[in-house]
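Excluded from the complex is one protein chain; the other protein chains are retained at their positions.
Let's look at subunit A:
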Amino acid sequence: MTDEVRVYVEEAPGQRREVVAPTDMGLSLMEIMKADGYDIQATCGGMALCGTCHVEVLAGPELPEPSDDELAMLESLPVMTQGSRLSCQIRITPRLDGLVVRLMPQDA
């Protein structure tokens, strides 16, 4: 079993940056993107309470269904798409290898 995965952050259409993430540290996608220098506020620290780590999943492996708390937060945001997720609620596991996401804008 691999001990790290590669996820890709789409910074502009067709422009993807690879982020390598360890699978054995219990990190979330929000935490690894923050550690990689992405400007994510994550105000609530990963409790699905603020929506400031909102991402859109563009491609890659199927993810576990969002919890009711995550869905409640997503539904309270002004913009939500079919691929909307809170990156703080996505745990980095081996099955995430190849995931492609983009950060959703926080401002109108």
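To be clear about the criterion, contacts are C-beta pairs under 8 Å (C-beta built on N, C-alpha and C of every residue); 3 or more make two chains touch, one makes a residue touch a chain; residues count from 1.
FYI, contacts and distances are computed from a predicted model.
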{"item": "Name per UniProt, for the chain absent here [options: \"NADH-quinone oxidoreductase subunit E\", \"Phosphate transport system permease protein\", \"Ferredoxin--NADP reductase\" or \"histidine kinase\"]", "value": "\"Ferredoxin--NADP reductase\""}
{"item": "Hidden partner chain, touching residue among A:Leu58, A:Leu77 or A:Val100", "value": "A:Leu77"}
{"item": "Subunit A, residues in touch with the chain not shown (by the definition above)", "value": "41, 43-44, 47, 49-52, 68, 71-72, 75-80, 105-108"}
